[in-house]
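Note that this complex is displayed minus one protein chain, with the remaining chains in position.
Chain naming follows the written order as A and B, and within any one chain the residues start at number 1.
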Amino acid sequence: MNQHALLFFLRGQGLKFAVIVFTFGLIYRLLHPVLLGRKKNLAAPRGGEWGPGMRTIWHRSLFPVRLTPRGHFIIIAGYIFHLGFLITLLFLSQHIELVKNTFGIYWPALPPGAISIAAVLSIAALAALFVHRITDPVKRLISDFQDYLVWVLTLLPLLTGLALDMAADYQRMLIVHIISVELLLIAIPFTKLAHMLTTFSSRWYNGAIAGYKGVKA
Amino acid sequence: MKDHETLSERLAEQGISRRAFLKFCTALASLMALPPESAAAMAQALAKSLRPSVIWLSFQECTGCTESLTRSYTPTLESLIFDMISLDYHHTLQAASGFAAEKSREDAMKNFYGKYLLVVDGSIPINGGGVYSTIAGRTNLDLLQETAKGAAAIIAVGTCSSFGGIPNARPNPTGAVAVSDIVRDKPIVNISGCPPIPSVITGVLAHYLTFGTLPDLDDLNRPRSYYGTTIHDRCYRRPFYDQGKFAKTFDDEGAKNGWCLFELGCKGPTTHNACATTKWNGGTSFPIESGHGCLGCSEPHFWDAGSFYTPLSAPVVNIEATTLGAAIAGAGVAVAMSSLDRNKIHRAQQAHEIMSVKDL
Partner (left out) sequence: MNLQRGIHSMIEQIDGPMASFFSSCVHCGLCADACLFYTETQEPKYTPIYKLAPMRRIWQQQFTFWGRLLFKLGLSKPVTDEELAEWEPLVYDSCTLCGRCSLACPVGNDITYMVRKMREGMAASGHAPEGIKEATRRAIELGSPMGVTINTLKAHIKHAEKETGIAFPLDLVGADYLLVLSSAEIAVFSEIIPAVARIFHQAGISWTMASDGFEATNSGIQIGSSDLAAELVNRIVKSAEHLKVRYVISPECGHAYTALRWEGPNLIGRPFPFEVVHIIELLDQLQSSGRLKTTGTTDARMTFHDPCQMVRRGGVIDQPRNLLNKIASNFVEMPESGIQNWCCGGGGGVSANPRADELRLKVFSRKKSQLDAIAVKTMVTSCSNCRSMLEEGIEHYHMDTNVIGLTELIAEHLAEPSEEPKP
């Protein structure tokens, strides 16, 4: 298979396969827990569930007020990684073109320079978090193989995307970039990366459980 | 036309100065990214070289490649190249017809066996035994196999002979294939493009005449000196790409300002060719300069690689329905699995033994 055929496959059937696995799997991962349901709470409520649940979804995205230095590091690096990743993913014009050509919706892009900065910061945050994962005793204890695997899978699209415009061979790097993205898409439903959706149900449950008792979680 | 006459003698006969010839060689050398001093060596070698016999076979093609080579300014440097070779068979250009034409091919094959160059344009249909294209009652496949046997090397001119080209596009009813799919025991140079750039053809011939070898080739057997970089790498609109300035339609402000055509489907980043540097029509321009993205015509399967107007970053298949379908299927399976799992939990609860203090 020459590069063109490979690229064509990756932009076609390969992408289709990855998107099917991703969408099917992620929807499954979100809905399966929720559909397991929970017992009706027979205690008299002090507060609602919906509102507090939604509030917690939003509230846990905000910067926590009190943190230890260790906590500060995790939160700041986590923020930078997530924001950098999302900015790169959502505001690079080439990525918007993908969405536009698939779903017909689009929005303004950010200049490539800004995207590069976001990607570099995101990579730096990932690197810092990796070092933290292998040096922090807590993180080392609770980490398993998957944590390192998804770290690599998340890093690769950022790296290859950033390398795309510097690469001697654009096409080869584009191929590597798309492969890394499709691997990531396929991995998401099978790994902790499913938190990209399940965090919403988790936060909702957390907020709802507390809200029922009149506590703002 | 006397055979075996050297090029310098023929040039002198036509009144072309040595100076003009040197200029031609310098241009070729620079195009092929050879060191400047090689121009003189090339001129010397070319001047002394005997004109090799060339057989040009045209198969499933549109004659665009020949047009590209011949319909140029007069007098062109490209036309000079015909003075360097002895074109013994080219059914568009030759005066002879019918049996006489075929005889000239057979004679050349016999007289220069193992030495002649074979140039092919057009793809070779192989379905139904190759009946889709015949010349003088013989299939292209048959002609190619026969002619290739005695060739010193084969130059596949145009994307059809290089990679199958448009005849090879889906659903490819004739079973069109490239020369390299048929002939596997000869050196082959692919000069792809639809059509290819004329000076690339002359450059490769000049290289062969000068050094007696084929130029350095890439993984698709294309001369690296012409196909080593992409249109994107050398595009004058590249700064706009780097700044993220893209034309969104063919008539918006961006288009008028000459911004990058990536979002209008330009295949420049994945297309290896020399258009952006050699340009076309005597150095006038190349497609992007006229406001249209590159189609990627010098690459394999360019016709099937999605719409010309789909950006490279967008899928070549429609995944909207698939995505929706996968989401619905995921939801459906989640409903089914969670119901099974609820039963599992329920069974565990049914089997629950009430705990008493004795169990502590």
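Please note the rule applied: contacts are C-beta pairs under 8 Å (C-beta built on N, C-alpha and C of every residue); 3 or more make two chains touch, one makes a residue touch a chain.
All values reported here derive from a predicted model rather than from experimental measurement.
Engineer: Need the list of shown chains touched by the one chain that isn't shown.
Structural biologist: Hidden chain contacts in the full assembly come out as A, B.
Engineer: Where the complex has a chain not shown, which of A:Ala5, A:Val138 or A:Ala163 is the residue touching it?
Structural biologist: Answer from the full complex: A:Val138 touches the omitted chain.
Engineer: Using the touch definition up top, pick the residue from B:Lys48, B:Lys103, B:Lys256 or B:Lys344 that touches the left-out chain.
Structural biologist: Looking across B:Lys48, B:Lys103, B:Lys256 or B:Lys344, the contact with the absent chain belongs to B:Lys344.
Engineer: With the full complex in mind, choose from A:Leu36, A:Leu110, A:Ala127 or A:Leu156 the residue touching the hidden chain.
Structural biologist: A:Leu36
Engineer: Determine and list the chain B residues touching the chain excluded from the picture.
Structural biologist: Touching the chain left out of view, chain B contributes residues 341, 344-345, 348-349, 351-357, 359-360.
Engineer: Just the residue numbers, please: which parts of chain A touch the chain that's not shown?
Structural biologist: 29, 32-39, 41-44, 46-47, 56-57, 60, 64, 66-68, 70-71, 74-75, 78, 136-144, 147, 190, 192, 194-195, 198-199, 201-207, 209-210, 213-217
The rule is simple: only the chains that are shown with their structure count from here on.
Engineer: Looking at the complex, which residues from chain A come into contact with chain B?
Structural biologist: The contact residues of chain A facing chain B are 2, 4-5, 7-8, 11-13, 15-16, 19-28, 30-33, 35-37, 93-95, 97-98, 100-103, 109-113, 115, 165, 170-171, 174.
Engineer: Looking at the complex, which residues from chain B come into contact with chain A?
Structural biologist: Spelled out, the residues of chain B in touch with chain A are 219-220, 230, 232-233, 242-244, 246, 262-263, 269-270, 299-302, 304-306, 310-320, 322-323, 325-327, 329-331, 333-335, 337-339, 341-342, 345.
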